[in-house]
Each structure stands twice: as structure tokens, then as C-alpha cells.
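A protein chain is absent from this complex, but the other protein chains hold their places.
Chain IDs A and B follow the sequence of writing; residue 1 opens each chain.
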Amino acid sequence: MTSETVEKDEELSINSNVLDSDDEEDDLFKDWSSIAKLSKSQAVVPKRGDKDYEPDGTNAQELLLYRAKKAMFDSISDAARGTVVKNQIKAYYVPQCHRAFIPHPRGNFMHTMGKVDRNGTCWLTFNEFVYLAERGTITPYFKRSDRESHELDPLLSIQDLYLLFKTAQETDEFAVFAHLKRLGFIVISSQLTPKSESADIPHTDVKKGFRQGLSTLTKAIFTFFPVPTYHPLQYHLTRYTTSSQIYEALKNLVPYYAAPKTMHDLEKDKYVTKFEGDDHEFTFDVWKPRGTFKKKVPGPPDFQLLVFNKNSSDCTFPTYAEIKQRFRSVRSKYEGSLTQAHTASSPGSKEVGKAVKRLNPYIEQQRRLKRGYRSFILAVMDDGLISFVKLTESDFGSEDVWFKTSGKTSKERSGPAQPKRRNAKNSINKQIPQTPPTSKNLPAET
Amino acid sequence: MNEHTKIAISLVKGNSNSGTPLVFDIDDIKKLRNWGTAGILTGTLPSAAQQNGFLSVPLRLMVEEALWLVDSGMAFFFTGPETVTAAAETLTAREMEHALERQEKSFAEQRLFKKQQHAEKMASLGIPFDEEKASFTLLESSLFVETPSVSELVSATIDQNSARQEELWIKLYNGLRNTGDYFVYKALKQNHYFLSPGARFGGRFIAYPGDPLRYHSHMTVQPALDYNRDPLDLLQVVSGGRLGTGVKKLWVVAGVKMDDEKEAKEDVSFFSIEWAGFG
């Protein structure tokens, strides 16, 4: 459905695809008539029905609504949850450790979930336990503390499982976990991800790490926040012959944050979580579905994700300082732009191959600005509806966006150190970039 | 189910300020819908477990919604996890055996049904049915073990004690990021709107004139403003108004008299904003 807006205002025309109301809305509240006709065993791909403007009191409308509701409730009631005896896998919840175990584990889910101990018992996190029970893969029981045998342990219902969640935050995290699992992603709590394979990070004892942290910090202050030095005379002593020279000179007065953009700088800036329960830990590590995944050696995740409830007073939107700290703790695969100079030292990076083909530097710059540097995902919970928002570190300060760089002078800038540009006499480029949320509090340099 | 019984809202709260209100009984969900409360289905649909467009119980309610339902006497809160652990730990051996017997009874019914179906099928094909020959193991392994949605364990321990209900209500209300939103919700319900969470369209609520299954939404309602103090954020009026025009919804602001008594707070002032079509 296209909107009837006649206005070709720029905001509207840009966003008309993104904002098309009815598509998104109907994903949630659709007419379920079509689905109930399908037999239980078939996979459900619901077709949405048309909607009206408002109730008009006619019987025809009433009938349509009745049918839509019936179809919806029929499909919920008809979908029996559980399994046949042959495939039944029993899992037992242990309240003392808020986990569940499977005495005789089997099944595909074990590739990506659970942890098998020495006795061959598979231990599930509570999220995994509820998720598997909800889809009927396992049958949930309660492990009575007073008995050895499992025979008489009481069967749990889905309601019991949810009531066993300890906090509201935990239910939000489960909702995000289940949402991603249903889409096929591999999801592991960031606290529990095996991190041993990150051997490229120099392991230091805590004390040394602390000292090192301090020195990087002080260094970071000087490198990333170049203090502008201003003396009125400096502008009298120089003769400016091009507009870009003027911009260059003015730019030196504006402090800005330069994102680390070489492998070397990235490693140096990385914050390694040192103890369990560290506040800087993300909620989930997420991998795209792949057959070769190994629970014990998962490799760096494709995404790291933080769950945030926007309506609860338990959560606050991360502050600028918190977001910056998060960027430092990111362990997921680096998806941002890399500066060529240092990429040679990281043969694992895909960027190396791409960087060989040099594009128009202006286009490359646009790409760098759009793609940004380190990133993570914020899963915003709104009473049951989840929005995934990607936060990316961006760096407008290191880019000269006011003129087009010509091919030969496009030496990448990795910091505030300025290569001098002589032949950049192109006219001022009018593209004023939209500042992304992460750099909102930074002074604008254009 | 009796029309007059209150709906049980399972509230996951623990020590959090906020809580997650959930409903598990399909009959309760139907009742809520007929009362104008749709909620969001959030559980995996077992028959199509690999998608998110189309989910099953539990139904998640907005906190404002749960507060309103309890306040108007239509529902009551029920909390865990102690209720579940206590009930599970105190079941007697007799009760646990009884549960197994019920499972056996279900199996017996399934066996009978399956045998009957098999016999009918054979008869229709003209093959004489031989009880002895029928594969016993195949039949046994195809019996279905259901994981129920609604708890049998805790149903006995439900406590509708009004002091406890009120205590939960106040805690949950105070856990709201913006308590004014509760009064906005209530005022919109009095105007018979269906409401759903509104972050996707840049608001606190989305308001529908009827059941969202059949009707388009009319409004994006902003988080409550303090009627006397909060100025209208014009930058938000511009961006929200444009977005609203793009998705055919009015952008609605609501003022709550935050300093006043409860009764005065319920007198919410609404203003509907949309782009004027020029300028």
C-alpha cells in the first residue's frame, strides 16, 4: 500500500519506503483467516487480510472481524505443544542453579546449545531450557531436591517456566534470545562465550593490565582529543590562497574524536573484560547460522547485542561515555572500515583484498562515513515488540568533507596529523553529513 | 469458564522496578480481546517454530494495560518464582503418581483413537483388521506428550488477597518510566481505543479505533507531558508530524496534571497534530 501523500517533501520521499505504515503494522496484527485452513503439520506462512478505516457498525464488518479472530485463535489452539514418545527428551529444572539438565541428551540443538559435563549430562541455561520447551523439543520437569530418581518429578507447564524467571529484565532478554533463535541465529550469553581463542590479545596480569590501561588512556586523551592551540597571530602570518587552506586552518581549532581505524590501534584500544559480572559485558553474542559452528571454539561473534527496555525505570539509555566504553569492549567481527596502512599485518581480515582495488577516493570517503567503525546492536524492548538498532562509531573529524580529494593526495588520515593538501582547489562540497547518534555530543567540525 | 472470574496475570517481577505481565490461558486472551485489549503474543508457535510473524501464548501486556485491568477489577496479579518452587517441592508422592496416571489415561485414549483410525483405514481398503498384527511399538512411539500452557501446579495457591494486590499494583506503577502514561492509557481506553506499544512509530502507544486485526491505527500517542510545566518540543512536532503524515497517523500529545490528586490526573488534555499540507 502506498501512502497517498501528494507532497514531495524531501523527508517524505526519502523515507516513504522505510515508513510505510501498513506493511509493518500488519506484520503484527494480521488477518489470520488463511492460516487456519492449513493443516497443522504444514508450515505457516500467513497472508495478511485487508483492513478498514474504522468500525462502521455494519454486519459485514462484524463478520469479517469474527472470522479473523476465529482464525487467529484456532491456529493458536490447534498447535499442540509437545512431542511423540519416541522423540521425547526430558529436561529437569534445578532451582538451586537456575539451570536445567538433560540426563540422556540427543538432538540437533546440541550443536549450538547446552554444555555437556563429564558424566554426559547436558546442562542448559534457563533461556535455552524455556526456548526448547516452548517449541516442544524437550519436555520440562522440576527436579525435586528430595529424591534421586527422576521418575515422579512433576511436569512443568509453560506458565510455570515463565514464572520461574527471576527478573523482568530476564524475560526481556529471553524474548530477544527466542526471537533470534527462531530466525536461526546462534545465540550465546556473552558471559558464557568461550573467549580463550582470542589469543591475539596479549594476556597480561591484572596489575600490568591496569597500568597499561592507564597509559593507553592518557595516550588516548592526547591522540583522540587533540587540544586545539590557538594564537591569533597564526592567522596573520599565513597567506591563504584557496578556500581549502582556510578550512584546513579552521579545522585545527575544532577538537574531535578520531575512531581507531587500524588493526593496531583497534587492538590497543580494546577493553578486555577481566572478571565475570563485568558491567561492560554485552547481553548476547550472536553468530549467523553455519554448519561448521563449534560451541567450544565459536570464534568471534558476528554481532554483539545489548538488551534495553525503554519503558522501565530499571534501564536507562546508555550515556555517551557508556557507549564509548561499549565500543572498546566489542569482540564481534570487525565490520567497519580499516585503514590500509596497517591491514597488511592482519592477514585474517577480508578488507585486505578489497582495499587493493582502489576506488575513487571521494566514493571511498562516503563509504567510510556511512559504514563507520566499531559497532554493536541495541535490542530495544517495547512491551513485547523488539526493535534492533545498530550503533556504529563514526568519525567525521578525520574526514575532509568540504572538498573532493583528488586521487593522488588521498593519503588516509589515521589521526589528527595533517597531510598537507596543495592541489585541492575544488569547490566546496555541500554535503553536510547527518550526524549519527553516537557522535551527537561531539562538536561538529563542518 | 465463568464470565465473572477474574483473569490471572502472571507478573514476572522479582526485585526489578518494572514487571512483565503475561497471560497464558487462551480463553482469558479471548476475553481480553473482547474487552478491547489485544496485547502482543510472544511465544513460539510449535507448529511453525522458525518464524516471528506469527506467535503463540504467552500474551504479553503493556504494564499500563495490566495496571488498568487490575484497577478496574477485571484481573489480578500472580507472581513467581516461589509459588512454583514451593508447589513443586511440596507435592506428595500420591499427587505425583496421580499425574503419571493422568498421563497414562491420555495415552490409553490416544491408543484407542489410533487403533480405531487404523481399523477404519484397513476396512476402507478391504483388508481384514488383525489386532495382533498391528505394530505395537510403532503405536507406542507415536503417542503424544503435551506440554501444557497453563500451570496445574500453582492453580491451588492463587492468592487474590487485596492488600497484596494493591502492594504489587503500587510497586508496578512506580516502576513506570513515566507514570503519566498510565493516565493517558486510561483516558484512551475510556474512548474505546485498542492500544499497542508505539516505539516503531516513534510514540508510547499506537491507538486503533477497533480491533487491530481489522482496522488501521489512527494515532501515535506521545509519552505523557506534565500539563503545567513541560513545553511542547517543537523539533519533535516537526519530525513527528512529518512521520505521522507519512504513515497516516495523527501525532498526539497528552498533558497530565502531575501535581494533582488521582482524580484530576485522569482529566488528560489531548492535542492532535498533523502537517498542515503547506510550508
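One rule holds for everything that comes next: contacts are C-beta pairs under 8 Å (C-beta built on N, C-alpha and C of every residue); 3 or more make two chains touch, one makes a residue touch a chain.
Everything below uses one rule, namely that contacts and distances are computed from a predicted model.
**Student:** What is the missing chain called in its UniProt entry, if the choices are "LALA0S06e03928g1_1", "General transcription and DNA repair factor IIH subunit TFB4", "Large ribosomal subunit protein mL46" or "DASH complex subunit DAD4"?
**Tutor:** The correct option from "LALA0S06e03928g1_1", "General transcription and DNA repair factor IIH subunit TFB4", "Large ribosomal subunit protein mL46" or "DASH complex subunit DAD4" is "LALA0S06e03928g1_1", the UniProt name of the unshown chain.
**Student:** Please give every residue of chain B in contact with the chain that is not shown.
**Tutor:** 188, 191, 207, 209, 218-219, 225, 227-235, 237-238, 241, 248-250, 252-255, 269-279
Criterion: only the chains that are shown with their structure count from here on.
**Student:** In whole angstrom, what separates the CA-based centres of chain A and chain B?
**Tutor:** Distance between chain centres: 27 Å.
**Student:** Tell me, which parts of chain B touch chain A in their complex?
**Tutor:** Counting only chain B, the residues touching chain A are 10, 12-20, 22, 24, 26, 29-30, 33, 38-54, 56-58, 60-63, 78-81, 83-85, 88-89, 91, 93, 96-97, 99-100, 103, 140-154, 174-177, 181, 196-201, 204, 206, 209-218, 242-243, 245-249, 275, 277.
**Student:** Tell me, which parts of chain A touch chain B in their complex?
**Tutor:** 3-5, 7, 9, 11-12, 15-16, 19-22, 24-25, 27-32, 35, 40-41, 43-46, 49, 51-55, 61, 64-65, 68-69, 72-73, 75-86, 88, 95, 131, 133-136, 139-140, 142, 144-146, 152-160, 162-172, 175, 178-179, 182-184, 309-314, 380, 382-385, 387
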